[in-house]
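Moving on, here comes subunit A:
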Amino acid sequence: GAGGRDDDGGGGDGGDGGGGATAPGVTEDSIKIGAHFPLTGVAAPGYNEIPTGAKAYFDYVNAQGGVHGRQIEYVVRDDGYNPTNTSSVTNELVLEEEIFAMVGGLGTPTHSAVVDFLNDEGVPDFFVSSGSLQWGDDPEAYPYTFGWQPDYEIEGKIIGQYVAENMPDAKVGLFLQDDDFGDDAEKGVRQFLDDQVVAAERYTSGNTDVGPQIAGLQAAGADLVLSFNTPSYTALSQLVALRLGYEPQWFYTNVGSDADLVGSLLSRFSEGAVEGGSSSLDGVMTTEYIPGVDQPDDPWVQLWQKVWDEHGEKGKLTNYRVYGMSHAYAFVQALQAAGEDLTRDGIVEAMEEVGADLEGPQLAPFRYSSDSHLGISGMRVVEIQDGAGEDLTPVLITDIGDAEIVEDDSGQDGDAPPENGVPEAP
Partner candidate 1 sequence: MLTVTDLAAGYGPVRALDGVSFTAERGRVTAVLGANGAGKTTLLRTISGLHRAERGSVDLDGQRLDRVAAERMPALGLAHVPEGRGVITELTVEENLRLGALGRAGKVDGSDLERVYGLFPVLADRRAATAHVLSGGERQMLVVGRALMARPTTLLLDEPSLGLAPRIVAQIFELLRGLVESESLTVLLVEQNARSALSIAHRGVVLNLGRVVADDDADALAADDQLRHAYLGF
Partner candidate 2 sequence: MQQLLNTALGGLTLGMVYAAFALALVLIWRSTRVVNFAQAPMAMVTTFVALVIVDAGHSYWLAFAAALASGLVLGAVIERVVVRPVEGGPEINAVILTLGLFIVLHALAAVIFGNRYRSFPAPFGVRGIEVGGTTIALTGFGIFTILAVLVTMGLLLLLFQRTDIGLRMRASAFNPEVARLLGVRVGRMLTLGWALASVVGSLAGLLIAGGSLVHPGYMDSVVVYGFVAAVLGGLDSPFGAVVGGLLLGLALSFVSGYVGSQLVALAALVILMLVLVLRPGGLFAQTAARRV
Partner candidate 3 sequence: MKARSHSPHKEHQPRPRFGAARPTESVRRAQCASCARAPRWCASHPEDPPWGVRPGGPLPPSPSSPDRPTGSPTGSPGGSPAATGAVTGSTALALRGVTVTFGGVKALTGVDLAVAPGTVHGVIGPNGAGKTTLFNVACGFVVPDEGTIERRGERLTRLRPHDLAGLGTARTLQGLGLFDRVTVLENVLVGADRHARSGFLTALLGLPRAAREDRALRERAMAVLDRLGIASYAARYPGSLPYPVRKRVALARALAAEPDLLLLDEPASGLGADDMTELGDLVQSLAAEQGVSVLLVEHHMDLVMRVCDEITVLDFGRRIASGTPAQVRDDPAVLAAYLGEQVG
């Protein structure tokens, strides 16, 4: 729509931003981008670290002279994981702050509230921090929206296939967060081991008492539990299992398996009921699509460490922050690709053309193209030993639906960041 013609910062998307710039939020020497995260409230713990990571990396890039001589201005707004707030802060970001693009907005229900608005207004909506399918499976409907992380469905597929092949007679129990996360994943998993699943228990995030669910899995006699949950629920499920004396093989998804975090959570309980240290998840299987802090000598992690030391706030580097930096890296690359004269449609086209070739920490390439905006295409299965992942498979890639699972040959795995740590256009 046409913005109000008044002085209190209207202007909408009228493309008549400041200076000689080519798009809203873009000037000769600056680009303003925004994001919505839960910075307060129950969902905040953990997630509130992602933007600190991203910010650190943007500051780092700015210190290196920015992109095409433009400094990146990163505006973060709190939505308390409440869609209503998301919509109002997004309005503020787009209509008042006049951001060029939304980068890394977090959460499925929250982002759902604004995805229509962003696309109506033609605001690039990059790298939504959520593995839901809707961020990219339908570019027709949402041309401006791009996913980033591997969607939950392909994660489910890869895990499912691995289990089907390597543990054909395991009795599988599913421990699912009761939203798109759990649902998409279950869809993927069941493609391969529908007959092996003996129980599927759902927990409602926010309800910290998962005793009944775990008891249900135990009662069903599951000896392998595939858990699609957030880190805190990994810790909770482990604690409940202790209480129930339930010792299956645990398989946590990437999201929930932050060994470093969960380990520190589970450490120091009385009477050594839980062995301290991050080794507390040893033997647990999980997946991996970007290197995390458990691999300190990975070149990417070293870059992140450098960035954090130079530009981060107090507190240590965590996987949440690594996550933030990783998609910040991808966005900088997108800006490079979009070239000197930056427009909203320009950067979207650029992503559809070269997006699949973006360098970066991700182990498998993105799936960006004119008919898919889904993010990273695959991952590898690992087993945690001494708090670090040991590869069980090479990097496997696939796509949603019945696309088959193949080994990745893009060489994304094992690449290293450029010297200055700022990506070139692919």
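Things worth noting here:
Convention: a contact is a pair of C-beta atoms (placed from the backbone, for glycine too) under 8 Å apart; a residue touches a chain by one contact, two chains touch by 3 or more; residues count from 1.
Regarding selection, all candidates are chains of the complex that A comes from, given by their letters.
Since we're looking at a predicted model, the values are computed, not measured.
With subunit A as reference and 1, 2 or 3 as options, the touching candidate in the complex turns out to be 2.
Across the complex, candidate 2 is touched by residues 39-42, 44-46, 48-49, 178, 202-204, 206-209, 211-213, 215-216, 218-219, 231-232, 235-236, 239, 242-245, 261, 264-271, 273-274 of subunit A.
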